[in-house]
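Sharing a structure, written as structure tokens. Questions coming.
Note that this complex is displayed minus one protein chain, with the remaining chains in position.
Presenting chain A:
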Amino acid sequence: MTLTLETDVLVIGGGLAGCWAAIAAAEAGAEVILADKGYCGTSGVTATAGPNHWWVPPDPEKRAQAVRERNARALGLADPRWMARIIDTTWRTLPTLAAYYEHSITAGGVPHYQSLRGPEYLRALRRYAEARGVRILDHSPALELLLHADGSAAGARGVRRQEGPPAGRDWTVRAAGVIVATGGCAFLAKLLGSRNNTGDGHLMAAEAGARLSGMEFSTYHTVAERHSTQTRSASYAFADYFDAAGREIDTGGDPDVTLPLARALLAGPVYATLARMPVDLRAILPQIQPAILLPFQRQGIDPFTQRFTITLQGEGTVRGTGGLRLADEDCQTDVPGLYAAGDAATRELIAGAISGGGAQNSAWAVSSGTWAGQAVARLAHDRGRRAETPVEAAGGAGLRPRGTPATADLSRLLTDGVRAEMLPYDKILFRRGPVLARSLATLDGLWRDARDHLAPGADATARVRAREAAALVACARWSTATALARPETRGLHRREDVATTDPALAHRLSSGGLDEVWVAADITVPAITAPAAAPATQVA
């Protein structure tokens, strides 16, 4: 029997952004349900890693300088006011976790709030959310949104995959507003912690009429030991790289080693050693990042004295910047009542055309989640839940095929097809117009298959996979179409056939559409009307 619930605020996704959204909404007095595809506490890319947040004390000059410096690197696509906002909100919000996370006390007796270890951080957020009365539905992926007759968000529907018959137990939640916090889309690369990040939220929102932005910035890569998921770049600051002949690969002294390594990997195997890491750091590495040495130890490799093979794992939009387009300062999408937070939203406003990984993305997840949570709590208060009115389900591909349902494992064919277009380095890191056009034609074909023949499978896993496959195809199309529509090189988006940056293209590109994908120039920045915050009272 379907689990039918009603609440003020529904949060889809229980990673960093979803947890902060749920906590903010609950703090504002709202009743909150949070549904995660996996387990809130281990799910999402933060739970397996350990993020550093953008952290600048409330000294006006320091903050202005931080924004100036970062904005200068954003290649014209960020907005200084949005950057200043996340610095401020992160500074005020992050320390509220103190009751649930054992912060290290650093020199001068000051708790270190800025960077937290992933498993402990997400465990703390779960406890914090539960303590504020948030109802968490684990292993309960959302499959589609519900819409009011006026087109605004009314809730969502999904499946509890550990309950009921083989097909799982359906759930339906009606709410005053919905927050999509489903993370970025990693195109099923072996990026640490990203298996669930298949762009489901992007698809669900687009089916409801939302637009996307910055989907061309989906090319970030991270080095890892070959066959391993440990995409943690900190230790690789000490790496030296070699080709099969033992010649050192010149990485140009640039901390971003992606392009030289990708070129070398296209030519043959690449080896690395961490021999330059000083012994004092080697000794404490397991206490900084306890998982990073596990793959080495389990294979009998000493990364400090031996050379080992490496790879680059793609990240899609995770540490790229593209995602759902935001229409206002509360992170509302182009669909009324539907909000986007964290990596599911575009991060161009705070990171521009380069990666927001390393500081901005986490600060964005905390801040966008907080704003969206507060906004939907207000919406529930002002307008009520509207839970009695009839609603329509917005989902298409993978739920309601227009033609004959496929008998073969179409989900697998589609995901393999997407991976073949979105993961090879020569297609993604060294983009060319004609190759992008061919990819897009292939992906359009996959979409038609998905739309016409992709049916929900018989068991819960197959039902979820069908929707994941549809979402992956949709995200791949927006990403490829936007890359084609930007005939220049700008930040993460690199066109081998147009190596220059075109000043006439110093604006964002929005995209959308399902049957027909479109791309359009977007010169608007959502206005910020909220009064400037009072000086933070938080400790320095």
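Convention: contacts are C-beta pairs under 8 Å (C-beta built on N, C-alpha and C of every residue); 3 or more make two chains touch, one makes a residue touch a chain; residues count from 1.
Note that contacts and distances are computed from a predicted model.
Only one of "(2Fe-2S)-binding protein", "ABC transporter related protein", "NAD-dependent dihydropyrimidine dehydrogenase PreA subunit" or "Ferredoxin-type protein NapH" fits the UniProt record of the hidden chain, and that name is "NAD-dependent dihydropyrimidine dehydrogenase PreA subunit".
When the missing chain is restored to the complex, the residue among A:L5, A:A84 or A:L116 that touches it is A:L116.
Taking the complete complex into account, A:A291 is the one of A:A291, A:L413, A:A485 or A:I528 that touches the chain left out.
Where chain A meets the missing chain, the touching residues are 37-39, 41-44, 47-48, 50, 52, 102, 104, 106, 112, 114-117, 119-120, 138-139, 161-162, 190, 192-196, 225, 227-229, 233-239, 253-255, 276-278, 281, 284, 286-291, 294-299, 461.
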